[in-house]
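Structure provided below as structure tokens; questions to follow.
All protein chains of the complex are present and in place, except for one that has been dropped.
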Amino acid sequence: MAISDDPAYQPLDKVIELRLPSKLGYERVAMDTASSLARRMGFHPDRIESLKTAISEAVTNAIEHGNQHDEAMKVVVLLTARDDGLVISVADQGQKILPQEHTTPSPQIADVMERSDKGGWGIWLIRELMDEVEFTTAPSGGNQVRMVIHLEP
Amino acid sequence: MLEDDLTVTTRDQDGVAIIDLVGDVTTFAEDKINNAYREVTNTGARFVLLNFRQNDYINSAGIAILIGIVTEVNRNNQKLAVSGLSQHFQKIFRMVGLAQYADIYQTEEEALSGFDRFRG
Partner (left out) sequence: MTASPATTMSMELTLPNQLGYELIARDAIAAFARRLGMPMDRVDDMKTALCEACINAIEHGNLLNPDLRVHILCHVDAERFVIEVYDQGLRRFVPPSSLPNIADKLNGTGSLRGMGLLLISQLSDESGFVPRDEAGNCFRFAFQRSGAAHGCR
């Protein structure tokens, strides 16, 4: 209590750091951790579902592309609870760098149905479901996606 | 290790081939779903219902599998409907455009009666 009485006191961001094996299926751990935090922050259940889908796509991309399914490589997920929302950052160890032009896809189902590969929806879904999305390079040199979901007052 | 958490079964109800999908629809689901679809198609199904249950996790890899099914359904002149999805995944299906190719119903019963307009 005494600390927050000090006008110069800046509360530290409350960060949860999660390091997961690069194996498909373990994105569930990130989904459940984020949803547990978001529930306690007071997000609406619909928004939590959107968050879970976005984080699953980000972690799955990190496992499949960034870390090339190498189980020894970690996917690092940072969850930062703020008064106005939740910031989620997902970083891989960059075995394969995501070209910037692949970070703004706009797939159309009619075109996709003509292709043999029916995928390519992950990053598009993240952008549709989150309030802010930014693709950058992690301090480790890997790919990093930073997503923000706003907490409506 | 739990590689996947999906159970796929098929049954026939009033001339509709129902594929029950209980659990997660992710990359691990591909063979199970494609095999079930092939099985009902080989028996001549005209109407196919994907009936989802307890599907709290469908990801983009799962969506890609379902787009594959939609593509086959169009090619084989079948009718496809979907039931049992949570509100969130109904929204995702609409966003992706799957709703243009498959009618989305809340329940299996509604989906079954929805096929009636194609009969004749």
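Per-chain residue numbering starts at 1, and chain names A and B are given in the order in which the chains are listed.
Methods note: a contact is a pair of C-beta atoms (placed from the backbone, for glycine too) under 8 Å apart; a residue touches a chain by one contact, two chains touch by 3 or more.
Nothing here was measured: the structure is a model prediction, and the numbers come from that model.
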(message) Using the touch definition from the top, which of A:Glu17, A:Asp84, A:Glu132 or A:Glu152 touches the missing chain?
(response) A:Glu17
(message) Considering the whole complex, not just the chains shown, which residues of chain A touch the missing one?
(response) 3, 12, 14-21, 23, 25-26, 28-29, 31-33, 35-37, 40, 71, 74
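As a working rule, only the chains that are shown with their structure count from here on.
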(request) Starting from the mean Cα coordinates of chain A and chain B, work out the distance between those two points in Å. (result) 28
(message) Per the contact definition, I'd like the list of chain B residues that touch chain A in the complex.
(response) 2-4, 26-28, 57, 59-61, 63-65, 67-68, 70-71, 74, 86-88, 92, 95-98, 100-101
(request) Please give the residue numbers of chain A that touch chain B in the complex, ascending. (result) 24-25, 27-28, 31, 46, 49-50, 52-53, 56-57, 60, 108-110, 112-113, 117-122, 125, 128
